[in-house]
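Every protein chain except one is present and positioned as in the full complex.
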Amino acid sequence: MSHEQHQELLQTLHECMVECNHCYSACLKEDDIKMMAECIRLDRECADMCNYLEQAISRGTPFISELASVCAKICEACGNECKKHDHEHCQKCADACFNCAEACKNVA
Amino acid sequence: MSHEQHQELLQTLHECMVECNHCYSACLKEDDIKMMAECIRLDRECADMCNYLEQAISRGTPFISELASVCAKICEACGNECKKHDHEHCQKCADACFNCAEACKNVA
Amino acid sequence: MSHEQHQELLQTLHECMVECNHCYSACLKEDDIKMMAECIRLDRECADMCNYLEQAISRGTPFISELASVCAKICEACGNECKKHDHEHCQKCADACFNCAEACKNVA
Partner (left out) sequence: MSHEQHQELLQTLHECMVECNHCYSACLKEDDIKMMAECIRLDRECADMCNYLEQAISRGTPFISELASVCAKICEACGNECKKHDHEHCQKCADACFNCAEACKNVA
């Protein structure tokens, strides 16, 4: 069953989505928000893609490979941006993104 | 932090979404698919709403109460439909839906 | 047929989603981005809800009334925030939001 076979990936995507959305929300409250614009943008991009892929995998999409490949790219882009910033939420988000990128590559 | 405060609810929504999508996919393979049409329809309805609410809560939506209230209604409708069918995936899905409906009511 | 009966509403939701996402993206490029934080947040909130409702209506959701009622609230909140800002994208977005809020109320 697709949803059992991919249980770990589903959880990884879920955690990445949560960290990205938390980082997004925290960035919008930072004083140096101007510096965080690209981080905000990519946080949303990555959260949306992870959220989408969670659904797609759990319904047994035949396009898991293609979707996971795009998701890995987006996670990496988001992780690379987050990594540049010292805020704890950015560093935690970067970890979640790189972790998720790896997991996605394994099914891509 | 919204995403920590609601960590349990986020997990409950995630699990309900996974069960609904699994039930959806399994129903489409059943021989008695004609009897499962309403179940398929509500499984998607419920998976989509739970998936949406997961994202909304994790980004700190100011509309958590209104959205959780609608989600509770949809979870209940899906659970009630699933409960009618003997397939194991339907019974498991019904449990996840009622569980999620309760969790949603607590923040609605 | 749900999708024909609601063709105008589907278009209104689509346009509101597009304006909100454009405003979101433009706000992230503004010099006074600090002042736009709430606008960015609500633009995403509103775009996501309109996008969700578009899908839900076009698949004939039985929960159109409940969902449209929440959507109207979110559109109004977003329109009220956008209205405060002189940027052309904010003013256009406010118009689209109020227009969409009205359309949603008609089916709520």
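Couple of notes before you dig in:
Per-chain residue numbering starts at 1, and chain names A, B and C are given in the order in which the chains are listed.
Everything that follows uses one rule, which is that contacts are C-beta pairs under 8 Å (C-beta built on N, C-alpha and C of every residue); 3 or more make two chains touch, one makes a residue touch a chain.
Quick caveat: nothing in here was measured; it's all calculated off a predicted structure.
Put simply, the hidden chain is in touch with A, B, C once you look at the whole complex. Across C:Q55, C:S69 or C:N99, the residue that sits in touch with the chain not pictured is C:Q55. In the full complex, subunit B makes contact with the omitted chain through residues 25, 28-29, 31, 33-34, 37, 40-41, 44. By the touch rule set out above, subunit C reaches the unshown chain at residues 1-3, 10, 14, 17-18, 21-22, 24-25, 47-48, 51, 54-55, 58-60. With the whole complex as reference, residues 44-45, 48, 52, 55-56, 59, 61-63, 66-67, 69-70, 73-74, 77 of subunit A touch the missing chain.
Just so we're on the same page, only the chains that are shown with their structure count from here on.
The geometric centre of subunit A is 22 Å away from that of subunit B, both derived from CA atoms. Shared contact sites, meaning residues of subunit C that touch two or more other chains, fall at 44.
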